[in-house]
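Data block below; observations after.
Just one protein chain is left out here, and the rest sit where they should.
Coming up: subunit A.
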Amino acid sequence: MSEHVIDLTVNGHRHSARVEARTGLGEFLRDTLGYTGTHLACEHGVCGACTVMVDGVAMRSCLMLAVQADGAQVTTVEGLAAPDGTLHPVQQALKDNFGLQCGFCTPGVAMTLAAVTRDHAGEGLEHALTSAMSGHLCRCTGYQGIRRAIRQLAGDGMREGA
C-alpha cells in the first residue's frame, strides 16, 4: 500500500501530512488534523453528514481520498463563522429556525447551504437550496426547521413566518 505526502489548506491554514492511499478525506480531516466538526456517519456516500467544500465546491468527504485533496483548499464547518465568532448566515438561519436537534447532520447541511447560497442569487435560491437538501439525511428535525431556515436564507422568512 502506498503512502503519500500531501499539502493542503484547511480553513486558511496550511497542512502537510503523510497519508495512506486508502485514507478518506473526512477521516484525515478528523483524525489527523483534528477538524472534528466534519462528521462521518455512513461513510459510503449516503447521508451527507461529512460534506465539506473542496476548492469551494461542496462534496462528500467520505467519497474522496485524502491524497486526492493534495494541493486543494478545503473548508470545513469550523471555517464558516467569522474569526470573531459571528455565525455564517447559514448557521444563524439554522439556529433561528430550530434547523437542528442532535446536530450530527448539521455540519454537512451547513456546508451545502453555504455553497449553494454563495453560487445562486435571487429567484431560484429557495428551490436550489431545497433540491440540494436531497443529499442529506436528518433523523431529528423532520426537515421542517431546515426548510424554514432555507426560506429565511432565500429572503422571505419573515413573510412565511416560523
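Simple rule for what comes next: a residue touches a chain if its C-beta (ideal position, glycine included) is under 8 Å from a C-beta of that chain, and two chains touch if they have at least 3 such contacts; residues count from 1.
One rule holds for everything that comes next: contacts and distances are computed from a predicted model.
Asker: Out of "Molybdopterin dehydrogenase", "Phosphoribosylformylglycinamidine synthase subunit PurQ", "Carbohydrate ABC transporter membrane protein 1, CUT1 family" or "Sigma-70 family RNA polymerase sigma factor", what name does the UniProt record list for the absent chain?
Answerer: In UniProt, the chain that is not shown appears as "Molybdopterin dehydrogenase".
Asker: In the complete assembly, which of A:Val10, A:Leu33 or A:Leu65 touches the absent chain?
Answerer: A:Leu65
Asker: I'm checking contacts with the chain that's been left out. Which of A:Glu43, A:Glu78, A:Asp96 or A:Glu126 qualifies?
Answerer: A:Glu43
Asker: Just the residue numbers, please: which parts of subunit A touch the chain that's not shown?
Answerer: Residues 1-2, 4, 20-22, 24, 27, 42-46, 48, 51, 57-60, 62-65, 67-68, 112, 116, 131-132, 134-135 of subunit A touch the chain that is not shown.
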